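Only one protein chain is missing; all other protein chains are in place.
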Amino acid sequence: MLTMILKRLLLAIPSLIGVVIVTFLLTRALPGDPAAYFAGPAADKAAIEQIRVKLGFDKPLIVQFFDYVGDLARGDLGNSLTTGQPVAAEIRARLPASAELTLLGLIVSVLIAVPLGIMAATRPGSWIDHFCRVLTTAGVSLPVFFTGLILVYVFYYQLGWSPAPLGRIDVFATTPPSVTGFYLIDSIIARDFGMFRASFNQLILPAMTLAIFSLAPIARMTRASMLAVLSSDFVRTARASGLKPSTVIVTYAFRNAMLPVVTTLGMVFSFLLGANVLVEKVFAWPGIGSFAVEALISSDFAPVQGFVLTMAVMYVALNLLIDVFYGIIDPRVRMEG
Amino acid sequence: MRDITVTGVRPVTGLLATLQHTRYVLAENPVTAFAFGLFVLIVVTAIFGPHLVPIDPLQSDTAQALKPPSARHWFGTDQLGRDIFSRVIVATRLDFGIAIASVALVFAMGGLAGVAAGFFGGWTDRIVGRISDTIMAFPLFVLAMGIVAALGNTVTNIVIATAIVNFPLYARVARSEANVRREAGFVQAARLSGNGEFRILLTQILPNIMPIMVVQMSLTMGYAILNAAGLSFIGLGVRPPQAEWGIMVAEGAAFIVSGEWWIALFPGLALMIAVFCFNLLGDGLRDIVDPQRRT
Partner (left out) sequence: MTETMPLLDVRDLTVEFATRRGVVKAIEHVDISVGKGETLAIVGESGSGKSVTSFAVMRILDRAGRIAQGAIQFTSIDVATASEDEMRDLRGREISMIFQNPRAALNPIRKVGRQIEDVLLEHVQAEPGNVKEKAIEILRKVRIARPEERYHAYPFELSGGMCQRIVIALALACRPQLLIADEPTTGLDVTTQKTVMELIVELTREQGMSTILITHDLGLAATYCSRVVVMEKGRVVETAKSDTIFKAPSHAYTRKLMRATPRPGVTLRDLLPEGEATPVLAPQPVDTTTPFLVVENLVKEYPRQGVTKTMAQFFKREPATDSQAFRAVDGISFSLARGSSLGLVGESGCGKSTTSMMINRLTDTTSGSIMFDGEDIAEIPAKQFAKLPLRRRIQMVFQDPTDSLNPRFTAARAIADPILRLGDLDGKDAVRARCEELARLVGLPLEFLDRFPHQLSGGQKARVGIARAIALNPELVILDEPTAALDVSVQAVVLNLLQDLKAALGMSYLFVSHDLEVVRLLCDHVIVMRNGRIVEEGATSRVLNAPEAEYTRELLSAIPHPPV
């Protein structure tokens, strides 16, 4: 087991190297003069030259690359032009907001999608199967920012059930003392249940938007792999041995069917982290996505680069986690180590 | 011999046979037929849309700003008094064009690279695999954002970015399809018949992979449109006042909280219908090409 985890860790190293190279190249591939780009539109010639030397753009590319890697190793992602703050600190401060949103969205969607997919697969042709089909096809067709806007219109403007889509918490409220950075958890730690309610109300719409978005691929995969497993030889053997339907479905079919679903989670995460940017813009969510979008609009490249790198590193880590989880379910992978 | 008709991989000779086969397939799958009809509609709109619209999509009229749908303005007007119906129709060409261009680009790049990787193996395979893995190490939309931000904020770069992030999907499908056929009996037989490796790739491998790649194209069309619209929603690529669905939804977003729903709704719906159409069409085509993988 430990060997397997070590092996996966080793396999993640080339991915990380690739990520660093690509983000480096992205900066250097900026059209025209990167120094002018970093200096911003308002800079004059002297200021640009100063930036060039400061950022080391006058050195050979390979030296620049090692400088870049060195900076990364020290946790230095450069400074934002608009705020003048270090990008790393800014991202660290905003990351919990994004993480809380993404994780809640994922949890909700798994909790709905997996049972739905199983029910659809065990009753093919029933209304729940058709419902699942429609939902999954419609789900992948919905632009995530559009879903968010519809939810805002219905639940905020029409019904008035939700607070205004403006951030993690009411502008007049104070934030809970930060322990995890997740308001839901922090407010429970602080035993402030009014705060919990308030932040939950803010969170629920954007999280639902993400959930609707990621529901489709998970439900679709669950249904497909469950159908495949249910028609497999070993399920037939289990049935022919007179095992209870619940044993057949849970012990024999479900665990096997989860294997491709766990693999799909990697792809779902990729979509979720991307969709997160759009949802944060719709709900003015103060996460790293909206940070990047603001920077994009003002042509402030350092935050964008820091954001891309952070997202990629998180994604590599998530995939690692998925691999390990897969190994726990599947002895074939575990023993390979 | 149900397979004769269902698999549909039978190459048909002549135009008439092609038409007959298409008609048969569409009659068997009403949902696919519906999607196909929608597809034709989208193509027609993309080609002729700008000539058909009643009102100039760029003409603003502040007196008519923020009017709900009416007989004159079917989809209402936006904050500058422009006709949303005309803008939605005209935008079809741009959105569809971006999707087609990026899919064609990635089909050429990823498809060929993947087939070569799967068929020749060795170094080709390792290099293509490494490139795919590196792209896959990023959340795709985030990478697309980074690429557009770096290359410059233009429509061309949106096309390139969308193609790049889709590269691994195509390369992987093409690779695995080519790889399983590399040692297939009919390929070995072709070697015995005196065919060189390159000729085998062209005459034996490629024609057999084509149907699967076409399905892949149709399935990723929807994603390409969503990706491009998402990028312009956050302010990349297309600039106002040009009509594009993503940016129109973005413009309408500010008015949702005050109840002017139509500005965002109609372009959003157009986007949704287009993506829905491509997904249905892709699923339908896949069922025809590969009945086993029907879900």
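Note that the chains take the letters A and B in the order they are written out, and that residue 1 is the start of every chain.
Just so it is clear, contacts are C-beta pairs under 8 Å (C-beta built on N, C-alpha and C of every residue); 3 or more make two chains touch, one makes a residue touch a chain.
These numbers come from a predicted model, not from an experiment.
Shown chains touched by the missing chain in the whole complex: A, B.
Of the listed positions A:22, A:238 or A:272, the one in contact with the omitted chain in the full complex is A:238. Within the entire complex, the positions of subunit B that touch the omitted partner chain are 1-4, 6-7, 9-11, 184-186, 188-197, 204, 207-208. Mapped onto subunit A, the interface with the missing chain covers residues 3, 6-7, 10, 124, 231-234, 236-244, 247, 251-252, 255-256, 259, 329-332, 335-336.
Throughout what follows, only the chains that are shown with their structure count from here on.
Subunit A and subunit B, compared by their mean Cα positions, are separated by 24 Å. Of all the residues in subunit A, the ones that touch subunit B in their complex are 14-16, 18-19, 21-23, 26-27, 29-31, 137-138, 140-146, 149-150, 152-153, 156-157, 164-165, 220, 223-224, 227, 269-275, 277-278, 281-282, 292-293, 296-297, 301, 304-305, 307-308, 311-312, 315-316, 319.
The part of subunit B that touches subunit A in the complex is made up of residues 130, 133-134, 136-147, 149-152, 222, 226, 229-230, 233-236, 246, 249-250, 252-253, 256-259, 261, 264-265, 268, 271-272, 275-276, 279-280, 283, 295.
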